[in-house]
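Input: one structure, supplied below.
What you see is the complex with one protein chain gone and the rest in place.
Now for chain A:
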Amino acid sequence: MTRSWPEHTRVLVVEDDFPTARLIQARLEMEGLEVLPAGNGVEALDRLQREEVDLITTDLMMPAMNGFRLVQEVRDLPPPKGRIPILLISSNQNEQDMVRCLAAGADDYMTKPISAQVLVERLWRLFERSRRGG
């Protein structure tokens, strides 16, 4: 499957676990994406206000501001930032949390352990869908 990401496609990777964040970043950079790392929801919102972002991938459990709250805050932003596709990644397989996050406006949900290949594919699908205005 070939994916042709437009130049300077930017992904905000929100993850408090540093090794995981570095690995996700490495994989996305190999894909030709520009990665903006953030350690929690507060940092992510700060970066989001200052920079242009095409996709967001966020962990659920984080200090300061968790992924659920981040999704709500992003969705409260005016468009186009309020419509950025969000992929949630969590080690928690709790069904209630998944439902809560999707209801809050997350576009997709993955539970750890994750396959990097699946992660990229899902991001691509979200990106394609948002580009088509879906």
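In this text, a residue touches a chain if its C-beta (ideal position, glycine included) is under 8 Å from a C-beta of that chain, and two chains touch if they have at least 3 such contacts; residues count from 1.
Keep in mind that, in the parts below, contacts and distances are computed from a predicted model.
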Quiz prompt | From "Imidazole glycerol phosphate synthase subunit HisF", "Cytochrome d ubiquinol oxidase subunit II", "HEAT repeat domain-containing protein" or "General L-amino acid transport system permease protein", the hidden chain's UniProt protein name | solution = "HEAT repeat domain-containing protein"
Quiz item: Among A:8, A:112 or A:129, which residue is in touch with the absent chain?
Solution: A:112
Self-check item: Chain not shown, touching residues in chain A
Solution: 17, 19-20, 22-23, 26-27, 30, 91, 93, 95, 103-104, 112-118
